[in-house]
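Note that one protein chain of the assembly has been removed; the remaining protein chains are unaltered in position.
Order of writing sets the chain letters: A and B. Residues in each chain are counted from 1.
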Amino acid sequence: MSATAVMAHLPALAVVVPLMTAPLTVLVNRPALVWRLATLSCLLTFAVAVGLLARVLELGPFVYEIGGWAAPWGIEYRIDAFNAYVVLVVTGVSAVAMPFARRSVEREVERDRAYLLYCAWMLALTGLVGIAVTGDLFNVFVFLEISSLATYVLVSMGRGRAAPLAALRYLVVGTVGATFFLIGVGLLYEMTGSLNMADLAARIPPIADSRVVHAGFVFIVLGLALKAALFPLHAWLPGAYGAAPSAVTAFLAGTATKVAIYALLRVVFTVFGARFAFGTMAFDVLLVPLALAGILVASAVAVFQQDLKRMLAYSSVAQIGYMLLGAGLVSEAGLTGGIVHMFNHALAKTALFLALGCIAYRVGTVTVASMAGLGRRMPWTMAAFVLGGLSLVGVPLTAGFVSKWYLVQAALERDLWWVAAIVLFASVLALIYTGRVAEAAYFRPAVPGGLPDRAREAPLSMLVPVWLLVGLNFYFGIDAALSAGVAGEAARGLLGGVS
Amino acid sequence: MSVETTLVVALLLPALGSIFVGLSGWHPNVRETVTLATAGITLWLVASLWPVVAAGGRPRIELVETLPGVPLVLELEPLGMLFALVASFLWVVTSVYAIGYMRGHHELNQTRFYVCFAVSISGALGVAMAGNLFTLFVFYEVLTLATYPLVTHSGTEEARRAGRIYLGILLSTSIGLQLAAIVWTWAIAGGLDFTPGGLLAGKVDGPTAGILLCLYVFGVGKAAIMPLHRWLPAAMVAPTPVSALLHAVAVVKAGVFTVLKVAVYVFGLDLLSELEAGRWLAYLAGFTIIAASLIAMRKDNLKARLAYSTVSQLSYILLGALLATSASVAGAGMHIVMHAFGKITLFFCAGAIMVATHKTEVSQLAGLGRRMPITMAAFLVGSLSIIGLPPFGGMWSKWFLAAGTLQAGEQVLLGVLMLSSLLNVAYLLPIPAKAFFGKPTDRSDAGGFQEAPMACVAALVLTALGCALLFIEPDPFHQLATQAIAPLATSH
Partner (left out) sequence: MLELLALHYNYLAVVVLMMTGLYVVIANGNLVKKVIGLNIFQTSVFILYISFGKRLGGTAPILSPDFELYSNPLPHVLILTAIVVGVATTALALALVIRIHRGYGTLEEDEIERIEAEEQGGAG
């Protein structure tokens, strides 16, 4: 196939590559080989994502018709700066976490089931990328369920009997969410006769006063908010993240909720349009307080967690609040802040969860108490954890700072003092919960016999991905031209007709 | 090497040096040689920039544009020059002192200590050389984070609690208030560059400017204005060289320096002198001066007493900045230098006493003058300079600050300064007086001459001599301080 042909089919390739890898992993069924295959596939998908983003930045948004069927009858993939950006984040996180996974999975998952983990991982990746690229609402549902089912499997593969329980709880909530979404899509179809997002965007405004459209909006938003773990619909998240194998947690933390947020923003801004969503439905009146409450409550809860995985999971709930807050401010700066935070948070949180994975690999447990004296035993891992934590806090020169800058700016633009104050105050809470870990690791002497003898520095194959992400946290904190630039472009695209 | 390159190299050198310090951790002699060499070269580089700045040059270099319109910029102007000179010179002296102290005191984790120390100096130099508010904020935070491990150095429960207070107050004020103020400034002025005459001049007035000023003053927790001063006494659990350089010079001076920069280059003296809020904050600074002195009198722990003295002295500089007259700003700039030399001498003495005799309380020091005459003499010199008596440098900055209060028509604040000098006498002078004339309570003190290690004594003698020298030759620093507001002065 020639290069131009490959370029033309990039959107399909992003979905097809991981999708085809999944059955292969089952056929091969040898852990080491399967891992190689999966890693290759992740890297390939990432390359495709880079190609997509480059193409969008060069040529602007473009449409890809699946099987050559024209929309609205056929399914089309519509690529603009926003979804190219999200695909880049998702595939990037996967491409970093997968190389890390081998050692981690060896320790945490039974050998004869490891290939299933890689298979589910590839399916989850397929689903997540699919949600991001597609321009068809029902197709979103299908990909949503592909990724969700795969995710439930991934979570259930964690150690101990709590993992299947967490997976089932996640499954119940996730299925309810997806079904809500399905109801909403059905109602919209009934009113407009279309499932294509762009087509819907044109057909909704004339019937915007219909009660059915309003109900459709509510069902879709509720369903996606459940998937995105918007406070107070977040209860499933800490359990699922806490129980999943370390590498899976890192992968999910960087991708799953982000994609749900992407879908939410896409539906709210592109399909319904900001005027309908924030004017007629007054969505921001609900969204901003919930986002802020999530930021505060989840950060505060994180401070009191003893298990570090759960602590970071609650922190994720808070960070989701930041992303949705940006959307709720309905301005270019706000949306840019929210979208760039998807990117920055993926960098920071994946780095942190991977660092925890290193600790789990060597120490076994990841509680605050088990950190004592670890700064000496695992210097590189702990340094990475501290630096990743700084990015989470939003210290200048780290990626996290860039998001906060935009969010505070957006809040001040609208004279929302208290919003800016809460955003900044929550940074202090983040400082407390990450600082606690640093303090224990560096300044609390190790309890004699507290750390197992194998608690030495993690293997290189695990450290390299962690430090790669830490490095990127600083790179994108010092020069945010690319990350914030594309996010700005995406924000302008979403606001499109409004302004 | 061009001037701009020198700027960057001087900034990065301590940080780079810290890597080598870290790598040479297993060989104390190599490690300390690297520390000294780095400190020496840094001082030489900074000093080589002095003539350029004194001649009116403003070396400036844009490193990278972090966000659209928000670049990392280095620009050296007179006030920054002054601060950079003080910090880099005293780093050399403190390095000498630290070697004696850390070895004499058998501290653990010395490599981590030297690494963090060097990074802190990079942070302080970055604050001095920052060309806009964003860059200043970046290095302000670097300084906070790099000094945290130094505060918690010993790892005891007390040290960790102090570390929590330290980080808690400094980071929450800077992220919560200062960052908000910076973003707001950006929204109003469309830029963050330090501008002679004031970035905000003519763009805001009245209540908005007042709130913004409060955000800045309270957002700079390092300036330790009450009620945000708690971190400073808490930080005294750190090893003495840290207290000496960082908590008497680099960190706290970075705080007041930030306020001074904001006063001169963000608000501009014209705007600031019209603000009602500025007056009220100046009174709060006055209150801090008196209240901290009163607390200092009641502290028996020597380092705690010196810490409260620092809180009080920092508010002198805040007062000078907030009164926004030509004399008061010059006085504030000079007080950065004068107080630095005076206070570091006192801390060096406190550390020397601790190393030689393991005494930490003022009440234990009676009769110590016979055993440690050099140290106690230096302590007397430092005290007199802090009080502001000739023939020591502290006199000059107080002189200009006092003149500034009169320029601004604030006789009450003049009274505050005078009262504070009396209080300084009351809490500082009894210490050397007791040491020389008091009766030893402890029989070992009656014994012969027993000073701290050579390196410690050499360092404290040097800074004590500095106090005297600054009385004779204050002019270079006075010039730098007045240069900062010169364009404004001529426009009147």
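Convention: contacts are C-beta pairs under 8 Å (C-beta built on N, C-alpha and C of every residue); 3 or more make two chains touch, one makes a residue touch a chain.
Note that the coordinates shown come from a computational prediction; the quantities given were computed from them, not determined experimentally.
Visitor: Given that one chain is not shown, what are the shown chains it touches?
Guide: Visible chains that the missing one touches: A.
Visitor: One chain is left out of this view; which of A:111, A:161 or A:211 touches it in the full complex?
Guide: Answer from the full complex: A:161 touches the omitted chain.
Visitor: Write down which of A:149, A:290, A:339 or A:451 is the residue touching the left-out chain.
Guide: Of these options, the touching residue for the absent chain is A:149.
Visitor: Touching the hidden chain in the complete assembly: which of A:175, A:210 or A:280 does that?
Guide: A:175
Visitor: So that we can see where the missing chain sits, which residues of subunit A does it touch?
Guide: Subunit A touches the missing chain through residues 138, 141-142, 145, 149, 152-153, 156, 160-162, 164-165, 167-168, 171-172, 175-176, 178-179, 182-183, 186, 189-190, 306.
Assume only the chains that are shown with their structure count from here on.
Visitor: Which of the residues in subunit B come into contact with subunit A in the complex?
Guide: Result: residues 64-68, 70, 72, 134, 137-138, 141-142, 145, 149, 152, 155, 159-160, 163-164, 167-168, 171-172, 175-177, 179-180, 183-184, 186-187 of subunit B touch subunit A.
Visitor: Mind listing the subunit A positions that touch subunit B in their complex?
Guide: Those residues of subunit A that touch subunit B are 390, 393-397, 402, 404-405, 408-409, 412-413, 420-421, 424-425, 427-428, 431-432, 435, 439, 442-445, 477-481, 484-485.
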